[in-house]
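A single structure is presented below for examination.
Every protein chain of the complex appears in place save one, which is left out.
After this line comes chain A, so read on.
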Amino acid sequence: MSTPAAASVPVGASASAGATASNDPSEGELRDVSVVSADALRGTAPAAEGRHAAGPAELGPRARLWPSLVAVYRAQLSRARVARIPLLFVATFQSVGIMILMRGVVDGGGEARAVVAGSAVLVVAFVALNLLAQYFGQLRASGGLDHYATLPVPPAAVVLGAAGAYASFTVPGTVVTAVFGCLLFGLPMTHLWVLVAVIPLAGAALAGLGAALGLLAPRPEFATLLGQLGMSAALLLGVLPPERLPQVVRLARDLLPSTYGVEAFARTFGERPDWGFVLGDLAVCAAVGVISLAVATWAYRRAAVR
């Protein structure tokens, strides 16, 4: 802590060369950078140190949950413009293609409802689960989480903001798929409004799962793999009518959170939907969403401080 005797030498003066035959232009550029000399502040420093000795300095403000959640959400949403729009098309075309394929196998009734509901929720699984798992996996591996970890932002705001944005990305694709499916299979569009509840709740469950997988996977490749597997499961177990599946696979279907979104949506195509069951299915989605987002928040904390 002693004040060095040589401190009065102007900053940069010591970098001069004696005799030089080679000419290095970069040396000159940096020499004039420091306008404030080291000595200019030396006089004020001891007084400041003395003040700190009296007690810890005041901390900067903490970012509150809602404003920071909104800021993260907005920032994530803007990424769609740059990077995600092609993928949203892929998600929608994939679901529309599956419905066209299934048109040859399925002819109306309960099976058609399952196919349309499954394809619509598949868009949510593709974007919220698969893409979010990849995003967090890559962010964690590249050290991008450091950016958030060195800001006074609640972990829940980062996870919920990103999950919310990814769930929002699914809205156009899901709606397009549902409408197209209704037209293709001749299903009533009376209760399509239920998507207002299905998308956010299935979105919360799947985005939470995706975020947790992405943040817990030890390597980004695993995060990608897990996201892909989750989406494939949602595809096979959600789109195929359950009556045709063997018992073991049906059990697996019951364990997948997207199933309840599919079921809730499929029920509303009926003549007289049983709203009690619809609510029950949506409640499962909500519960899975709360748990998986809590796990994702915990995983974020764990990933941010190593």
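Everything that follows uses one rule, which is that a contact is a pair of C-beta atoms (placed from the backbone, for glycine too) under 8 Å apart; a residue touches a chain by one contact, two chains touch by 3 or more; residues count from 1.
The working rule: contacts and distances are computed from a predicted model.
Looking at what's absent rather than what's present, what does UniProt name the missing chain, "Fe-S cluster assembly protein SufD", "Multisubunit sodium/proton antiporter, MrpD subunit", "ABC transporter ATP-binding protein" or "Beta-ketoacyl-ACP synthase"?
Of "Fe-S cluster assembly protein SufD", "Multisubunit sodium/proton antiporter, MrpD subunit", "ABC transporter ATP-binding protein" or "Beta-ketoacyl-ACP synthase", the absent chain's UniProt record names it "ABC transporter ATP-binding protein".
Of the listed residues A:72, A:124 or A:216, which contacts the missing chain in the full complex?
Considering the complete complex, A:72 is the one touching the chain left out.
Give the residue, chosen from A:120, A:145, A:171 or A:216, that touches the chain omitted from the document.
Considering the complete complex, A:145 is the one touching the chain left out.
In the complete complex, the non-displayed chain touches which residues of chain A?
Interface residues of chain A facing the absent chain: 1, 4-7, 9, 11-12, 14-22, 24, 26-27, 29-31, 33-36, 38, 40-41, 44-45, 48-49, 52-53, 55-57, 59-64, 67-68, 71-72, 74-75, 78-79, 82-83, 138-139, 142-153, 157, 304-306.
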